[in-house]
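Excluded from the complex is one protein chain; the other protein chains are retained at their positions.
Read from first to last, the chains carry the letters A and B; within each, the first residue is number 1.
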Amino acid sequence: MSVEFDRKIHNTLADADLQLAIYTATARLKDKRVETTAPDALPEYQELRTQAHAVKKHTIENLDYYLEEFERNVEAHGGKVVYAKDGTEVSDFVLSLAKERGARLIVKSKSMTTEEVDLNERLEHHGLESVETDLGEYIIQLAHERPYHIVAPALHMTRYQVADLFTERLKVPRETVIEKQTAIARKMLRQKFLAADIGISGANFLVAGSGAVVLVENEGNIRLTTSAPKIHIAIAGIEKMIPRAQDLAVFLKLLGRSGTGQLLTVYTSFLSGPRRGAEIDGPDEFYVVLLDNGRTRLLPDRGKRQSLYCIRCGACLNACPVYRKIGGHSFPWVYSGPIGAIITPQFMGVSHEPALPFASSLCGACAEVCPVKIDIPKVLLELRSDVKKAEARDQRGRLEKLAFRAFAWLMTHPRLYEMAGKLAAAVAPPGDGWIKSVPAPMNVGPLRAWLSQRDLPPAPARSFREMWRRR
Amino acid sequence: MGNRVSLFVTCIVDQLFPKVGMDMADVLERLGYQVDFPESQTCCGQPAFNSGYRDEARTVARHFLDTFESSECIVAPSGSCTSMVAHHYAELFQKEPETLARVHSLQKRIWEFSTFLTEVASVDDVGAHLDDVVTFHDSCHGLRELGIKDGPRRLLARVRGLELREMQPAEECCGFGGTFAVKFAELSCAMTRTKIEAIERTGANTVVGVDLSCLMQIQGALSRAGSKVRTMHLAEVLASR
Partner (left out) sequence: MSRDNILHRIRTAVGRSAGQAVADPPPVRIRIPDVAMEKRIATMFERIEALSGRAHRAATPEDARAFVAAAIEGKSAVASNAPFLAECGIATLPGVRSGILDREELRGLCATLDVGITSADYALADTGSLVMIASPNEARLISLLPPSHIAVVPRDRILTGLDELFSILPNPAEATSSMVLITGPSRTADIEQILVRGVHGPGQFTVVVVG
């Protein structure tokens, strides 16, 4: 694996406080998910998952149709749809609109899609102020960091770190009480909401049949972002589409419970355009930016296409024993956890971080909790094969390839396999006890890696087949 | 179904834990099965498949298909190896209809050991006796790909002298994951440490499981830590008298 990946993993494992923070935060979210999806709480849970998977599958397989339907409906309600092939087109659109309208201040709600394209950096580079309004995102924006978890962006920070950050960046007296820190943020952000020219949100779902954007939250910052400024821009990946508003009866039930163990988040907004007719408040202008940024590259592969069904609930992160040890910042891109492990190589190419699909024990806990039944282990296995094919093409990884060729050859020649086994037993350290170390010349490669952390089983006096023959 | 059973012991049993294979045969014979061991068997090919080498996995899989072509019923002391054959072989041969047909036939004939006992032999009580306090480790592939959860517990409940204590949290990965255990050794063992803490909280002397790869990982870590806790495969427990 890359030195970077290895180092980040190692540093996270070595940080005891961080280990505790990650573990307890994910444990809480995991337990709440289990509680609210248990058979006594939601008897139809498995049925809903099957339905959600089927709806997503159908939508993705007919995505062009639904995008066009969505566009027609948005425009029928007075909004406008913009297609963006990448981050540059997204920021170009926002910048040109801001320029036309004389806009300087933007308020933003949490959107992994905008993280994906580094929108804030681009906007700020052009002199706009773009403020994150979700408390966790606000904190990490001040800290110039990436979100640590899809649902809990500042999971890794303590109140003391937040206190330091606020004092330094907001120039307020040091405050370590969490309620008071929240009040500081509320006050700062309220001013921004009321003064902002543009509100930018993501979208949890795009509803084709309604031309609507659906957004879920607990704080109220999304409602303010999309209702206070005169312009609302929703930026969403094209894969967020679902066909009908009625499908939300299934998706909303799954999203809240899977993500945070809530029956519904505090606010669920269904927005379909600028304010209408005699409605009193709401934006005058409504735009939906539909982002590709590589999603169309994932589409052709039928086996891996299911990666696009994701509704970004974060359940897989909370269930994953690997994520719960290495945390969000060890991952090489903005998306972490099992979903990050499967979409990153597909967006960035397998050579971006070739070890990423291998950073999994394939335990399957993610697939078990995914509300849309993405078979994440299956996609990981396919990506592993893709990595090895790419390595073969680039003439890399020859030694390992040779080793597995030898493995296959040995395993198809039983007598040679048996001889190899006897040879290994002959050079193994003697005795019945588990082996703590081997002589230096042998202490290489996988053997060395194993022994660095664990003891090895002793070589038995006879193999099974030898014992069987003697029965 | 007849009473002939072929053993697929798995390469790890053959080379490192042969007693598990012998114990499994013992239990099956006591139940009246005629047990054979097709000598040309080696490995299911999982290591190659999991490492991304599908051609090599296919080579090994074809050898497996040949070895067990005429076995009515195959029993294996491993959830992950059984799952490799029962679920993943089909993925490997999507483009080879003839081989795929053989795979489909094989899928119906291969059983993980505990599942064979409870579903095919329809027994819970194999007459075992072991005075011990144990806890049970749910191996991930067995649990999530084969639904192995209640079967081993029913079998353990009928072992005289045995007390079973459940781990909390349950169903957590031991950290082995095949080559993951060496490619990501530190991470793998951080996961094992969490498992071991759960084991220690039960106060059990023995960890029982249906997959030796998991047990090897757990025992390796326990041994390195100087713990007195041991691991036993379910077959060893059930063969105890």
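The rule is short, and it goes like this: contacts are C-beta pairs under 8 Å (C-beta built on N, C-alpha and C of every residue); 3 or more make two chains touch, one makes a residue touch a chain.
Source: prediction; values computed, not measured.
Peer 1: What are the shown chains that the omitted chain is in contact with?
Peer 2: Those shown chains that the absent chain touches are A.
Peer 1: Which one, A:Ala245, A:Ala390 or A:Ala425, makes contact with the chain that was left out?
Peer 2: From the options A:Ala245, A:Ala390 or A:Ala425, the contact with the absent chain belongs to A:Ala245.
Peer 1: Consider the whole complex, including the chain that is not shown, and state which of A:Gly209, A:Gly349, A:Pro414 or A:Pro458 touches that chain.
Peer 2: A:Gly209
Peer 1: So which of A:Thr37, A:Ser258, A:Ser272 or A:Gln346 would be touching the chain we can't see?
Peer 2: Considering all chains, including the one not shown, the answer is A:Ser272.
Peer 1: Which residue numbers on chain A touch the omitted chain?
Peer 2: 21, 24-25, 28, 44, 47-48, 51, 54-55, 58-68, 73, 77, 83-85, 89, 133-136, 139, 152-155, 157-159, 162, 178-179, 181-182, 185-186, 189-190, 193-194, 207, 209-212, 218-221, 223-224, 226-228, 238, 243-250, 252-253, 262-282, 286, 290, 292, 296, 299-300
As a working rule, only the chains that are shown with their structure count from here on.
Peer 1: Averaging only over C-alpha atoms, locate the centres of chain A and chain B and give their separation in whole Å.
Peer 2: 32
Peer 1: Which positions of chain A touch chain B when the two form their complex?
Peer 2: Listed in rising order, the residues are 1, 9-10, 13, 321-322, 325-326, 355, 357-365, 367-368, 378, 381, 384-389, 400-401, 404-405, 407-412, 414, 417, 421, 424-425, 434, 436, 445-446, 449-450, 452-457, 459-460, 462-468.
Peer 1: Note which residues of chain B are touching chain A in the complex, please.
Peer 2: Touch list, chain B to chain A: 9, 11, 13-19, 21-22, 25, 37, 39-43, 45, 47-57, 59-60, 62-63, 88, 91, 140-141, 143-145, 171-173, 175-192, 194, 216-217, 219-221, 223-224.
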